[in-house]
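Apart from one protein chain that is not included, each protein chain of the complex appears where it belongs.
Chain lettering (A, B and C) follows the sequence in which the chains are written, and residue indices restart at 1 in each chain.
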Amino acid sequence: MLIVMDHAATPQQVEAVMEQVRACGFRPVPMPGAERTAVCVLGNTGPVNPAPFENLPGVKECIRVTKPYKLVSRETQPQDTVVTVAGTPMGGPAIPVLIAGPCAVESRDQMFRTVEFLVSHGVKLIRGGVYKPRTSPYAFQGLGEKGLEILAEIKQQFPVGVVTEALDHENFNAVEPVADMIQIGARNMQNFSLLRRAGESRKPILLKRGLAATLEELLMAAEYILAGGNRQVVVCERGVRTFADHTRNTLDLSAVAVVKQLSHLPIVVDPSHAAGKWPYVIPLALAGVAAGAHGLLVEVHPDPARALSDGPQSLTFDKFAELQEKVQRLLAATQQG
Amino acid sequence: MLIVMDHAATPQQVEAVMEQVRACGFRPVPMPGAERTAVCVLGNTGPVNPAPFENLPGVKECIRVTKPYKLVSRETQPQDTVVTVAGTPMGGPAIPVLIAGPCAVESRDQMFRTVEFLVSHGVKLIRGGVYKPRTSPYAFQGLGEKGLEILAEIKQQFPVGVVTEALDHENFNAVEPVADMIQIGARNMQNFSLLRRAGESRKPILLKRGLAATLEELLMAAEYILAGGNRQVVVCERGVRTFADHTRNTLDLSAVAVVKQLSHLPIVVDPSHAAGKWPYVIPLALAGVAAGAHGLLVEVHPDPARALSDGPQSLTFDKFAELQEKVQRLLAATQQG
Amino acid sequence: MLIVMDHAATPQQVEAVMEQVRACGFRPVPMPGAERTAVCVLGNTGPVNPAPFENLPGVKECIRVTKPYKLVSRETQPQDTVVTVAGTPMGGPAIPVLIAGPCAVESRDQMFRTVEFLVSHGVKLIRGGVYKPRTSPYAFQGLGEKGLEILAEIKQQFPVGVVTEALDHENFNAVEPVADMIQIGARNMQNFSLLRRAGESRKPILLKRGLAATLEELLMAAEYILAGGNRQVVVCERGVRTFADHTRNTLDLSAVAVVKQLSHLPIVVDPSHAAGKWPYVIPLALAGVAAGAHGLLVEVHPDPARALSDGPQSLTFDKFAELQEKVQRLLAATQQG
Partner (left out) sequence: MLIVMDHAATPQQVEAVMEQVRACGFRPVPMPGAERTAVCVLGNTGPVNPAPFENLPGVKECIRVTKPYKLVSRETQPQDTVVTVAGTPMGGPAIPVLIAGPCAVESRDQMFRTVEFLVSHGVKLIRGGVYKPRTSPYAFQGLGEKGLEILAEIKQQFPVGVVTEALDHENFNAVEPVADMIQIGARNMQNFSLLRRAGESRKPILLKRGLAATLEELLMAAEYILAGGNRQVVVCERGVRTFADHTRNTLDLSAVAVVKQLSHLPIVVDPSHAAGKWPYVIPLALAGVAAGAHGLLVEVHPDPARALSDGPQSLTFDKFAELQEKVQRLLAATQQG
């Protein structure tokens, strides 16, 4: 249940409501908003009786939340969350955002060439992993600290924000001061320890759907982060694992419409990991935008054939320019209404 | 292998080539085209040696076909097939087509109301099943012959073509004279006997991807029809079965790009069966068009709540009008280039 | 609902009950049993009120059936169905049965060699396809009528029954006089027209689970056959299609326990099609028996490397003998209790 306070409610009134929630054996979570505060009631099984709360001073209304996720539910917050990353808004009415860059930071030269190109095409958010989750212990695991230094330099030299992944507490601590948005990858979507760490952060989080995760599980994973106090979460559809063998994963674009219905959080689409092969990235990117995604996460590399990871699914500069032009035309058309 | 004849090759030269193919232990299939004839060599395992053929009189070139499907492969026919249904072209550069109508023909009144509405919105191809594949033997199985009569009357009264499904030889025979396009449904995609019957027909065939079919299997199913002599085949992505439980099926839009790369056949998308719930139909329809589909198959019903089948995924007239307007705006934008 | 008649109920009393069912707007299906008759009430949505029936003369009790499938449900018939094929019982307390033989009948010699070997090892039911469902139109499609003649000869010369597949009405008609059990394959599990044909037959039917079929769908497919009047149905778990790539399909052995709980029909397991590679056939066969299957369907070939289909998953004679010995030891152990 969500107890919505009047916009003129005093802090004392909010505290009294929270005390009452505790007295009923539940756990209150205050949710300060732009116009009014609300108190989320957690820890119940079954419906909560609103009677002990609805006549307390300052209480405007009690809203029942029927989903297992609370803070991420649209029942709790009807209006869209807009997450702002390095000045760029994602979600709600904001223009869909392109987050682009290589799978992994490989060298200063590779990053500078890529970012220069992307900036010249108006891209404002750069992706690039420095800690890489790799199936094989013998594969390239990312540049680590050296990669972070490159990202920091990029931020000094170019008007961009950077998105990079953290795999555990240790490298979450390391990337947190540098990153403008911290990615939790598909394989870590239910790494609850990492989700709790993300909840303590004040940096925006990009949470990717697991390879076999239902949307309820994805939203419950986001709930871990919000319950920890970090409300700046963007979820990402990047394809799920099925029997289909013509792409690396099967992009489930219905996730965009369904997440937008169930939750107020922004959702972006990663056509690169879904496709696994660059020729399918552009059509899937366009489909993602048409489906209503709040943004795209696209892999671009100056020389895909020599990429240390994910080369086959990376776009060349030329192909990225083509994608961007097509996306803009599509957006122009769909925005008209 | 494909033996392409010179445009000036005589019938005798073609026959001589076919004879030579037979002499080598293979099976020749002549493929007459608009400008030139080709002979497809079937029955080989491993690559075919072109030497016995390439110097025969009238032979222009020998093209190796590396896929298990031959006639549907883009290697065999680089240019797009355009299938014309009741005057409306599907495939290649043609404007994506909307095929709309109820899941099942339920009554004369229901069909007339629906078609009147659709025609007033410019729709030229009407869908409606009279023989329905139903999971339960106790569920509504379609109106059968009576439904066919309604479809025939629709064709007389309105400037539309009709698309309807056949489940076996018997009702293929029944629908063939009336239908402008005959659907083979997902559950019958590997009903090889029905595919052979479709191969003998001269009506265009709409072949839906099976619930767990790979794209190679889909193309092999289409190959059965082409190998039987019917080249008018449109394939349809309608979602596959996965663990995901928020939609009826998981729409695999990468199929659009991949089929267009591998084959010259048109591919359309059915967002209704994929979604299973009408609120997700419009975003998935738009995504399908953005991904490059040659058309959409959409369920519309005058009163979805009372539909005898698939009500939850059927659009009302108002919602269909919204879909159509959004699709047209999208097409206008993407066609500009 | 199921209306169970007293064992002394007269035919007139049964007819009166059926008349009352019709009068209530439902459809009665009489189900004669060894000891008593029952009447199944079909055509209802929602629960049926037993009041109009329970006091009619000769009525013993009214049993509510909560599942969408009626005749196959254990609610309707608590005791196990035993299907007898050429004298060999399958289901209930009967010893699990081995059905063995090649994927396809390839020649008189191949079949005679195989059957001679199998008979010498005590096998009583032989499998072998003469009409083969093949992904490619260019692959070996079975010997057809010539194959049926070989099967007929086998039956004359050896004390065995034969199990063979039908793909459509036409070849159902052809195999029906020869086969002791007619298989409906995975790709045809929802070929409702073929299921109806099987319902008209009096030969036992082996119904394989589709590649992406839920157990409810499998039981509904069986319901088509029982509703048509043929109660001799054995279902078969043969693996489903998943992302797993180390076997041809993923054998879902929980299906054995679940089907036995939900239905009175026998269930057998096909480890050959699940494995796709012979080294995994024996462990999966043993697992199937341990899980409680009423039988196994195993592919055996005198020379797997030269088999026209499914060679890689076929056991040699030696390996089959090993399988049989291990199965018997397992059965001896589990039967002791």
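Just so we're on the same page, a contact is a pair of C-beta atoms (placed from the backbone, for glycine too) under 8 Å apart; a residue touches a chain by one contact, two chains touch by 3 or more.
Values in this document were obtained by computation on a predicted structure and should not be read as measured data.
Within the set A:Lys60, A:Arg108 or A:Arg241, the residue that contacts the chain not displayed is A:Arg241.
Interface note for the absent chain: among C:Leu251, C:Leu296 or C:Leu315, the touching residue is C:Leu251.
Only one residue in the set A:Gln13, A:Thr84, A:Gln190 or A:Gln328 touches the chain that does not appear here, and it is A:Gln190. Interface with the hidden chain, as seen from chain B, comprises residues 241-243. Chain C meets the missing chain through residues 212, 214-216, 240, 242-247, 250-258, 261, 274-275, 279-280, 283-284, 286-292, 325-326, 329-330, 332-334, 336-337. The set of chain A residues touching the chain not shown comprises 42-43, 68-70, 133-138, 167-170, 187-188, 190-194, 210-212, 217, 220, 223-224, 227-228, 240-241.
Everything that follows uses one rule, which is that only the chains that are shown with their structure count from here on.
Separating the centre of chain A from that of chain B, both taken as means of CA atoms, is a distance of 38 Å.
If you average the Cα atoms of chain A and of chain C, the two centres end up 49 Å apart.
Residue positions of chain A touching 2 or more other chains: 242-243.
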